[in-house]
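I am attaching a structure below and will ask some questions about it afterwards.
Removed: one protein chain of the complex. Kept in place: all other protein chains.
Naming follows writing order (A and B), and every chain is counted from residue 1.
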Amino acid sequence: MSQTDLASSEQSYLKVQTHKGIWNWLLTTDHKRIGLMYLYAIATFFVVGVILGLAMKLELIAPGKTVMTAQTYNSFFTLHGIIMIFLIVIPGLPAVFGNFFLPLLIGAKDVAFPKLNLLSWYFYMIGAAVALSSQFLSGHAPDTGWTFYAPYSFKVASNIVPAIIGAFILGFSSILTGLNFIVTMHRLRAPGMTWMKMPLFPWSLYGTAWIQLLATPILGITLLMVIAERVLKIGFFDPALGGDPILYQHLFWIYSHPAVYIMILPAMGVISEILPTFAQKSIFGYKAIVISTIAIAFVGYFVWGHHMFVAGMSGLSLYLFSLMTFLVAIPSAIKVFNWVATLYKGSIQLETPFYWAASFLFIFMIGGLSGLVVGSLATDVHVHDTHFVVAHFHYIVFGGVGFAFFAAIHYWFPKMFGKMYDSFWANVGWVFFFIGFNLLYGTMFYLGIMGMPRRYFDYVEKFHSGNVVSTIGSWIMVFGLVIVIANLIKAARYGPPASDNPWKGKTLEWTTATPPPLENFDIQPVVTKGPYDYN
Amino acid sequence: MEEEKPHILSFKSQIFILVVLIMLTLMAVGVTKIDIGPFSLAAVLVIAAIQVYIVIAYHMHLKFETLFYRIMVVSLFILFVAVLFVTLSDYIFR
Partner (left out) sequence: MSNLTAHAEHYDAKANKLGMWLFIFTEILLFGGLFIVYSIYRYLYSDAFHLAARELNLTIGTINSIILLFSSTTVSMAITSLQKGQNKLSGRLILATIVLGIIFLVNKYFEWGVKISHGLYPGSDVLAGFGFGDTLFFGLYFAMTGLHALHMIVGIGIWGFAYYFIMNGQTTQYKPSMIENSGLYWHLIDVIWIFLFALFYLIT
């Protein structure tokens, strides 16, 4: 190895210059920089999505018109959904932490196809731009909801086509990332790292990647069919031409249900990484978690009809989907038991990542248990399309992915940026966020059972007080969010230097420098033990 | 450094496969001309399935790949057919 090789291999990836100026970022093929570019984009879109949410809650603080018209409210919840689903929670954890840490966790230099990785980022940015253009082009912003249900989606005169094309392009980003991760794990694991010695975050990314690969194309073709319906009057979903609108729902949810496993599996993977570190104890039931991951990915393909219980499906389909929905809850429950068992008799380190991970367990449980209410036919009839469902999916998606994302960023921040954040303010932010989150969404369970419909701009007086509590909750939550984000931004710029392994973790990313050099490890790691060997 | 030599399909095999596939195509067309009632759809699909098997196994080399690939491809078809039937069952049982 020459002197220049040695010098460059020790240089932090953030200091390496492969191109001049901004091209050092825009033309990078380094998975770590690509992860950061996703982080900055996602954080920006997240702020937009949160502002839309706040605006909606402000409208709902009182019955009748408060700050916007009904039409505006409809376009707001549509855009809020499009941004949060397609730009934040589906790409989120894989694109940011998967990209940054998958190669590190398996002892590799980069992903299998680094240039394809950069292309995925460009598809993400272009898809986002095209989707968001639907707001600014002449014509109305879409107001169909992010679900684009037929026949409204092909009849309404608004900018549905750009929104759909944007989602289609975003699908490419998702598919190519999944493809890249699968090949990476098959071909680039460090010597000695058998599949059953691979850490659990990569395993979760593996399950996720297969779903990204196999489910997204169905959404792709369904979106093309909507465009064909609008432009060519092809008739697939139009009852006037012999088509069935429910077929649209089938095709849409055949993707969109597995999509929620794209969201939650990496979140579960993050928790499986964090809890052993902060209990200083090996994960309980490694094999069971691996099998549960695969089981969730597989069984999750057959539950989509639970989004359509009142749409008009056959009786047999109703029973089948409800049964499969209850079955798919089992592997998730197994993971929760294993996480709790991991903490039992562990040496608990009370740090910020642990607070987020532990509260994840609480929030995820509420989300999951409420899922049984909607997954059961008799009860769903009463709560479908009410705020109960809104509460359920915010607990499980925002609660699940969101808490895991904040846990991950607080866990891996030192490694990514080489600096440490202020724990006190991080924890203060967490407290406000946690309280606000539960006020905001917990009250929605109650409102939903009382009968308050979702996607309605107005409501009757009996829902008023609940909505006041909920909206105030949104303000408290966002207050906490601002503290959390501001604290991290401050630390990235002015924080004190972090050590290589501040949390005493055992996985491979903690064995290399903070921040890592460009090719991750100075010497190729060779693995002999399991990933959480705290003995 | 150099892994096992890749399996090479000979020109002769490829011509043979072509002839078989053309014959199957003509057979499938022929089936539509004779009246075998409800079995015509099944017959056509069976012939198509055989053709697809030949293309995937030989032209796409799946027969000579590792077990992992064969399991993946078969699992994919099973998954797709399962999703198809679950969707179709909604319509059949309405």
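The definition used in the following text is that a contact is a pair of C-beta atoms (placed from the backbone, for glycine too) under 8 Å apart; a residue touches a chain by one contact, two chains touch by 3 or more.
What you are looking at is a predicted structure, and each value in this text was computed from that prediction instead of being measured.
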Omitted-chain contact residue, chosen from A:Lys155, A:Arg187 or A:Lys504: A:Arg187
Residue in contact with the excluded chain [from A:Gly220, A:Gly367, A:Gly436 or A:Gly480]: A:Gly220
Missing-chain contacts mapped onto subunit B: 3, 6, 8-11, 14-15, 17-18, 21-22, 25-26, 28-29, 31-32, 40-41, 44-45, 47-48, 51-52, 55-56, 58-60, 69, 72-73, 76, 80, 83-84, 87-88, 91-92
Those residues of subunit A which, in the complete complex, touch the missing chain: 8, 16-19, 28-30, 109-110, 112-116, 175, 178-180, 182-183, 186-187, 213-218, 220-222, 225, 228, 232-236, 241-244, 247, 250-251, 518-519
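Here is the rule we go by: only the chains that are shown with their structure count from here on.
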Centre-of-Cα separation between subunit B and subunit A, whole angstrom: 37
Interface residues, subunit A side, partner subunit B - complex: 214, 246-247, 250, 254, 301-302, 305, 312-317, 320
Interfacial residue positions of subunit B with respect to subunit A in the complex: 76, 79, 82-83, 86-87, 89-94
